[in-house]
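The complex appears here minus one protein chain, its other protein chains still in place.
What follows is subunit A.
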Amino acid sequence: MAKNKRNAKNAGDAPALGFVGSMRWIWTQLTSMPTALFLLLLLAVAAVPGSIFPQRSANPEVVVQYLEQHPVAGPWLDKFQMFEVYSSVWFSAIYLLLFISLVGCILPRIKKHAKALRTPPPRTPAKMQRLPQYTSLEIIEGESDTPDDDQVIEDTYKILKKRGYRVERRKDATGRSVAAERGYIREIGNILFHVSLLGVLAAAGIGQSFGYGGQRVLVEGETFVNSLVAYDSFTPGSSFSADDLPGYSVKLDKFDIVFDRESKDYFGQPIDFTAHVQVRKDADSQPVEEELKVNKPLRINGADVYLVGNGYAPVVTVRDGKGNISYSGPLVSVPQDSVYTSLMVLKVPDASPEQLGFQGFLLPTAVIGEDNISRSADPNAINPLLQLNSFYGDLGLDSGNPQNVYVLDTDKMKELNNRNLKAGGISLAAGETYELPNNLGSITFDDLKRYVALDVNYDPGKLPIAIFAGLALLGLIVSMFTPRRRVWVKLINEDGKRKIEYALLARGEDPRLEREAVELQKIFDKAWPLASQEQDLGAVNG
């Protein structure tokens, strides 16, 4: 870091930089620690708007709604990409700059550390007293275990080696000594951490561009065969090709919900969703029965199928004015509350002489209240009832504009059934048929099924990301909690006495340096007969 700074200053002083010089200057600035720190904090700030404004990637409908409600501010916010913060130009710019800065910082550090790994521990300082943890111990002569000089050096070498130090014996003008260093792995951990962050980003990018996501609603009894046409909506990555879709199929046999029936506080709250499905890995293989649950996706040929929603699908049959069946099948309804009062909309463009439209609610367990209005009293289908209004006329489907299937456009239609009309609303229990007024047809409530909403997701980046994230965590732990420190032990002759001097130096944060000094003293004490002296004051009470 310091070196970078100095370079930056020199470059700044130079009168004419030229192109290469300018680029080098920019590079030095970008990879300096203050810049990296600034970018890092900027990234934190830049992430915040995405939690305040609705995001297209997660809730496109909410964004549309927001734009309608804020006609002035909305378009401005949109211009600044506030509804797609995490793919916005400015957010991308910040993290890309940060990662460039990261690369610029890591590369020299890797080079430097590779060299450090091959370099012996540094020269023994002449004045060890100046170092933070300094101790001097006198050797008692004449004892049976009094060591000679060679013995001292040899023992020290072994002791430090055993404690994980890289050790080197020295002999110079001031005497014999041992130099040691440990904790090279701290820097390796640090580099691993930063490189793994790059890995996470790269894997996320690759996963996004080669993956895809899709949604599909599946009613009991239906089969989903994986192919583009089978999806209700599909979002491919930029490098996705339709040939990549594996041809598996999933059939929904039955969907079960368990509701809480014991607790008075949570009566009716769902406590379990289970979809019983049959999975075929490909067209030729045998179906296998499996369970799909909220925290238990199906994992098929690399793609994952998730259970993300559910509801009721009433099966209805509509006959038109000529007596022909113009609609027959399950109709997906949208639950509105905890007792599954469900909104349903049915468009019957094939009916003649008039197109027909229905909208209303499904009540799974209909009860009639005091006000004579039916409501649902339970999420389970104990007494299912359809309450519908009907319309005839132009459904507006020919205009070519995409229409929301859950919204009936009644602009060009006339009301046929409604509580306020003479004919009244339609109220159908299971198995019943209602004849529409004016001989326009009939509607039958045949059956009630459940459906599940599935998310299908294929992301080849998942596994690499998990691996890089794990490595990052490992690197982080190593770099945070392995101390890097140096020790020098010196044998000196002073006033005819032989003394052992030693000192420790931390490289980076090292709260346990003092404890190591005390530990070493204990070990030396055990190895040789020593009269302890002049300890560094701090070392006593560690």
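By definition in this document, a contact is a pair of C-beta atoms (placed from the backbone, for glycine too) under 8 Å apart; a residue touches a chain by one contact, two chains touch by 3 or more; residues count from 1.
The rule we apply is simple: contacts and distances are computed from a predicted model.
Its record in UniProt calls the unshown chain "C-type cytochrome biogenesis protein CcsB", which is the match among "NADH-quinone oxidoreductase subunit E", "CO or xanthine dehydrogenase, FAD-binding subunit", "C-type cytochrome biogenesis protein CcsB" or "Integration host factor subunit beta". Only one of A:Leu67, A:Ala469 or A:Val518 touches the absent chain when the whole complex is considered: A:Ala469. If you put the hidden chain back, the residue from A:Val294, A:Val367, A:Ile382 or A:Leu397 that touches it is A:Val294. On the side of subunit A, touch with the chain left out of the figure occurs at residues 1, 33-34, 36-37, 40-41, 43-44, 47-48, 50-51, 55, 57-58, 85-86, 204, 213, 258, 260, 262-263, 265-266, 269-274, 291, 293-297, 304, 306, 308, 455, 457, 459, 462, 465-466, 469-470, 472-473, 476-477, 480-481, 508-509, 511, 537, 541.
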